[in-house]
Each structure stands twice: as C-alpha cells, then as structure tokens.
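Quick notes on the structure that follows.
Excluded from the complex is one protein chain; the other protein chains are retained at their positions.
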Amino acid sequence: MTNQQLNSGNPSVDIEYRRRKSAEEMRYQVVSFSLMIFLTLIAFASVAIKGFTSWFTVPFILLLAAVQVVFQLFYFMHMSHKGHEAPQLFLFSGVFVAILTVLTFVTIVWW
Amino acid sequence: MSTIAQKKGFGGTIWDFLTTVDHKKIAILYLIAGGFFFVVGGLEAVFIRVQLAVPNNDFVSAGAFNQIITMHGTTMIFLAAMPLLFAFMNAVMPLQIGARDVAFPFVNALGFWLFFFGGIFLNLSWFLGGAPDAGWTSYASLAIHSKGHGVDFYVLGLQIAGLGTLIGGINFLVTIINMRAPGMTYMRMPLFTWSTFVASAMILFAFPPLTVGLTLMMFDRLFGANFFEVAMGGNTVIWEHLFWIFGHPEVYILILPAFGIFSEIFAIFSRKRLFGYSSMVFATVLIGFLGFMVWAHHMFTTGLGPVANAIFAVATMAIGVPTGIKIFNWLFTMWGGSVKFTTPMYYAFGFIPSFVCGGVTGIMVATAAADYQYHDTYFVVAHFHYVIVGGVVLAILAATHLWWPKMFGTMLNETLGKITFWFFFIGFHLTFFIQHFLGLWGMPRRVFTYLPGQGFDFSNLISSVGAAFMSIGVLVLLYNIIMTSVKNVKVGNDPWGDGRTLEWSIPSPPPFYNFKQLPLVRGLDAFWLEKMAGKKGMTPAEPLGDIHMPNASFIPFMISLGLFIAAFGAMYHKNHAWGLPVIILGLLVTFGSMFLRSVKDDHGFHIHKEDLVEDNEKGAKA
C-alpha cells in the first residue's frame, strides 16, 4: 500500500519504480535480519559467559527479545506500512492481555 | 443462484440449511439451536427448583443434582445465551452496516457447526454415563478427581464449541471493519453493531485462555499430564486464573450485545435519537477494556493476598462508572420521547430496574472483605442471575420480538408477547429476589438440599413458584411462535413503523443479497434521516450491477463432524483399544475436509443485473 498513490499513469514507469522500491525495502529487510542475528548472538553470549548475575541477564535478554520481535513485526511482517492500523490495534491489545496474564502467573499463583 | 438453493421440498430445505453460508440462514440455525439449548437449560433449572422447593427433598440424588447444576450453568452460558446473541448478530449486524454478506461466509457456517456439535457432544453425556458434575467453573481441584467421563464431556465439548465462537468473533470483526456501506463511519454505526464489535474483540482475546485451560485439563484427565496434580508439582490455581481470564470477559461478551439491543429498542420506541450516542460508544469500549482487568474478583477467597484483592476490587468497581453512564443515557432517551409501549419496550423497561439491582449487588460482592461473607452463598447466585437473566435473557427475549419480523417476515403476536413478559418478569423477581436473603441467612449454593426449620423453607418455596412462572412465560412464547408461523401474515420493510437503522429499509425477510444497491449513509440512524427528509428508502450509493455471492458448502459440517468423532476417541482411548483409531479417523475427516477446501478453488457466483431488475418488477406486481 505504500506506493499505490504514486501512479504516474505510465505502467512501465510505475513498475520500474516499484521494483526499485521493493529492492530497496529488501535491503532493509536484510539489515534487520542481520541485527536480529546479532541480538540473538548477544543474548546467547550473555548466558554462555557465566560472569553476570541473573538479575542482570534476565531483564537484559528479555529486552533483546522484545527488540527482536519489534523487528519481526514491523519489518518482516510489514506492520510499519500503511493499512496496518487495525492489525496494530488488535495485536497490541493481544499483547496487553498477554502481559497481564504472564504477570499474574509469576506473581499471584499462590504457593 | 446456485442450483442447490433452488431445490424445493423438505429434503431440499434441510440440505439448504446444512450447506448454507448465508448469514441470515445461519442466524436462523443459531436461533433454533440456541433456543433448543435454552429450553434444555431451563428444564434443568426447573429440576433444581423442584428439588429445592421443600427441605430434605429426594426428587434427585445429590450426585444427579451436581450434574444438573453444572449442566444448567454450562448450557445456559455457552449453548444458549452466546448462540442466541450470535443469532441476532448474524441476522442484523450485516444489515445495520449495509453489507451484502459477512466477511467470511464459510467461516461463519463453520462457527455454527462447531458450536452445534460441541453442544450436542456435551449433552450426550446424559446418555453416556453421566454429565459433568464439577460446576460450570469446573475448578481443577474438584474436576480432576471427578469419576466417570462427565468432566471429559465438558472439556472436549466446550473446546469444540469454543473454537466455533472464536472464529465467529473474528468474522464479525472483519465484517465491521471492512464491509461498511459508503458513508457508514464508525461513529455512525448503530449501537448494536458497536456492541457486537466490542464483544467480538473480547471473544478474540478471552477465548484463547479458555482453549488453553481446557487443553491442560484434557491433558491431565486423558493423557496423564500433571498440571493440576499437586503431588507431581502441579497447581490448581492455574485453572482458576485461566478460567476467569476467560470467564469474566465472557460475562461482558454476553451483556454488551444485550446493552446494544436495548439501546436500539429505547431509540426506536421513544422515537428519538439515542441520548449521548458518543458517550454510549465510549462506555461500551471502556467496559470492554476494563473487563479484562477484573477477573480475580471471582477468586477473592482463593488467598491471593490483600494487595491483589484490593487492586481487583477497585478495578471492578470502576466498571460501575461506564455502566452508570449507559443507564442514565437510556433514561434520558425516553425522557421527552414519545414512548410506544410495545413488547420489546416492556422488556427494556423491565431491564433497567432489574439490571440496576444486579449492579448494586455487584458492587457489594466486589468489596473484597465483604465478599468473604457472600462467597459461595445464594447471595452470589441471586447477583449473577440478576445481571444475566435481568440483562441478557430479557434482551434476548426483547430482540426475539423486535427482529422476528425482520428474520421471518411476520410479527409475533403483541398481546401474547406482553403476557410472556409479565409471567417471565414476575417469575424472575419471585425466583431470585428472595435468594439474596437466603444467601445472607447463610444458605450455601451448590448443595442439593437443606434441613427444615432453619428459616429457609418458605423462601425456597417462593423461589420455586417463581421458576414455574418463568416456565409459563416461555411456554406462552413458544405458543406465540407456533401460532405466528402458522398464520404467517406477511409484513413490509418497517413493520414497527419507527425503524431507524438500515435493516428496516429493506424487505422482511431480506433477499439473500440483502441490498440490491449499497445504500448511501448520511448520518447516524441512516434510515430515520431519509424518512425525516420525506424519502421512502435509502439513496443508492452505486448503480445497479452484478452482485458477487459465495457458494454453499457442506465442508463446514464435515470439519465439525470430524472433531466430534475425534472427541469420542480421545475420551475413550484410555480404556478402549478403538479410541486411538477413532481419534485418527476424526482428525482425518477434519483435516481432509480443510484440505479439500483449500485445494478446491471456490470463486463464488454472480447474480446478474438483469435478474435483479426482474426481481424488482416481480416485487412491484406482488
């Protein structure tokens, strides 16, 4: 949906434009993939290296996971594109309920 | 039109309904199936009240009583109230937004058949060794020790029915987001559509936790897992949380559409625009949001600690605010309106004081400290029947009268409708008002009898007499339905004369493509606006053209049937060698049907412009 409004009226020009546009986007995808791999490596490394306390490691790797998921959602799943308002609303509502649920089960499950 | 739909005769009609993907026919299926389960659940309620009418009664045994109360709650919530509301959502919501169809007609049909087979499976337990007996909440500490297959029926049946509800909810959401007619902005949607929208969103997030809870219970009972087996490290509170993370949103899933129905009724029969439309929408969304943050108020006595109890108590009371907004808006809608006392309006009038009673006791039980006293007594029983019967059931009965002409093209008898109302309404208060006091006097719920001379005798008798009144009310309604269908006096587009929304601008019942031309919506209460402007109908938003419609399909039935078969295999696989093959067979049917669906291209068909014009002329002659 990002480039549908950019019609010049000439189909071959439009297609050429679109090709370049998606090629450019694909480069971003590869960059975000590299970042994801990099974040994964850091997460694994911070566990493999025994020096840190779990008070540091656990929040740290959770943060890395969250960042990585944002990459997945916004780049790989194109949630940054236009026309994803309803998906965003519903996915984040789901995340809200998810966080409540997990929070409950690590705090008040009673013994 | 597809050739199958044109086949006449009884067999043809049955086949038509088995394969239909038309939301209006699916609505009728939901209405019939939901109505059937409503009667079944009602009979169970009558048995409960007969058993409790006098002290030391032995009408049913203690074990049978447990089965009856469990099945009464489960049936009424999952198999009666939800599908009946789904019936009206299916019948009316697409018409209210000016859509020709729902977004996923196939999925819509699948949702119905999953619910239907799940419900049948659950109720077959009566004939196959005993019904579930661990209460409708089926708390794990009780349920995993329940003998026989009762709880297995509960777990598997609800799993199948729950899947149907979930995909039904997704279908409604996409329909409302993507398929509104030109000009139908979000803030012009009728309140029933809004409440369908919010309730469907809640279904989307609330049913997966139930799915997980039921899966865990199934694994524990049938496949040797240890989620709730304390000796093996399990924890039964997990079930309580999962059940109520689903269960509390569920009661709002029920009550929000009821609010929507009453909002329509108040506006129609006060012949006045709904007071405070935007605050109504806001309150609906806010209730939906808060509905996810209060579930632990069902667990105050579980022992979650004072901090958790306090948080959930405050959040619960906060819901009183948007609900209060709604009550006042309804009152102000009537104020200054020219009120017409029709049967639906009787229900709407009856609803306000009844529901406010339920709301007040709701604040009482939300007070965590006081709840230690109310918990597990008849006070709680009285409270939730005041909100569910006084809210949801009254709404369902009101909607039945209001939209019957739209669904079937003929009006239910008004006199009989009012008789139904009085029997039901008086019976309802007779049954449940006294239960508040029974609870405060210390009568525990879910116990099959009581001793004489404790001050419970006369009050219980009153309660049972009330149940008889409600039964008479339902019988009058059934009589009314039969008589109306036999007479079958056809009515026009707007039989109440005061219809405000788009469903009243098209014939009753609507043609299967709903709108010949999509209507142009100029504001809230679109049809009313056109009427006030002196027009007969809606202004079309498009020229007459071909209409694309989906093909009928038998596959939804088969997918659901497969799960139904697999559920039997899963239940008996521990003691019978044929269990495993049956599971595999059932899943093969299901996944085979799904595979068939995905490899067989189904592009639907077109109704041609010329046929539509022809329809028009025929209509004019008749």
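Letters are used for the chains, namely A and B, taken in the order the chains are written, and counting of residues starts over at 1 for each.
Note that a contact is a pair of C-beta atoms (placed from the backbone, for glycine too) under 8 Å apart; a residue touches a chain by one contact, two chains touch by 3 or more.
The rule is short, and it goes like this: contacts and distances are computed from a predicted model.
Student: Look at the options "ABC-type quaternary amine transporter", "GDYXXLXY domain-containing protein", "Acyltransferase family protein" or "Cytochrome c oxidase, subunit III" and return the one that UniProt uses as the protein name of the missing chain.
Tutor: "Cytochrome c oxidase, subunit III"
Student: Take the complete complex as the reference. Which residues in subunit B touch the chain that isn't displayed?
Tutor: With respect to the unshown chain, the touching residues of subunit B are 103-104, 107, 166, 170-171, 173-174, 177-179, 204-209, 211-213, 215-216, 219-220, 223-227, 229, 231-235, 238, 241-242, 245, 595, 598-599, 601, 603.
Student: Please output the residues of subunit A touching the missing chain, sorted low to high.
Tutor: 1-4, 11-12, 15, 18-19, 22, 25-26, 29-30, 33, 36-37, 40, 43-44, 47-48, 54, 57-58, 61-62, 64-65, 68-69, 72-73, 76-77, 83-84, 86-87, 90-91, 93-95, 97-99, 101-102, 104-106, 109
Criterion: only the chains that are shown with their structure count from here on.
Student: Enumerate the contact residues on subunit A facing subunit B in the complex.
Tutor: 86, 90, 93-94, 96-97, 100-101, 104-105, 107-111
Student: Note which residues of subunit B are touching subunit A in the complex, please.
Tutor: The contact residues of subunit B facing subunit A are 173, 177, 201, 204-205, 209, 235, 237-238, 241, 245, 292-293, 296, 302-305, 308.
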